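With one protein chain held back, the other chains of the complex are shown just where they sit.
Up next, chain A:
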Amino acid sequence: MMRFLLLFSRQGKLRLQKWYTPLTEREKKKIIRDMTTMVLARQPRSCNFIHWKDLKIIYKRYASLYFCLGVEREENELLALEVIHRYVELLDKYFGNVCELDIIFNFEKAYFILDEFLIGGEVQETSKQTINRCIENSDMLQEDDNNEWYEVELFG
């Protein structure tokens, strides 16, 4: 099971946090601090895995952004790397050539996409097509909503 996913920039700015077990805000802040210092200090071409307390940390850098996944001991490290990659692909497909700014300005979308992919720290659906269809559908609903709202605004 995955315990958390953190996205942070090279400067250590947190861009997304997802926790799959209940933690206090204090504990979360401690983990975020530990992860950013630990991962940012890694030399290039080191391996992507770190033992940390009772967890395995799997991290990978995409452009300016670090993706950092904390998983339980029995999880498969290589597959965890591919969980990160698939998430990046999903973001990329949605935003089209995704960059850090997309995630900053549309953080809620980044969360929605993640929820379609992982639930409760487990992989729910791995098919890119299926997930994208889901997200697109909800965007369609969104547009309908907006039309409705504009109408209200216009005539109200």
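Simple rule for what comes next: a residue touches a chain if its C-beta (ideal position, glycine included) is under 8 Å from a C-beta of that chain, and two chains touch if they have at least 3 such contacts; residues count from 1.
Basically, contacts and distances are computed from a predicted model.
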Practice item. Name the absent chain as its UniProt record does, using one of the following: "Calcium homeostasis modulator 3", "AP-3 complex subunit beta", "Aspartate aminotransferase" or "AP-2 complex subunit alpha". Key: "AP-2 complex subunit alpha"
Review point. Contacts of chain A with the missing chain: which residues?
Key: 1, 14, 16-17, 22, 29, 43, 45-51, 53-54, 73-74, 76-79, 81-82, 85-86, 94-95, 99, 101-102, 104-109, 111-112, 115, 119-130, 134, 137-139, 141-143, 145-146, 148-149, 152
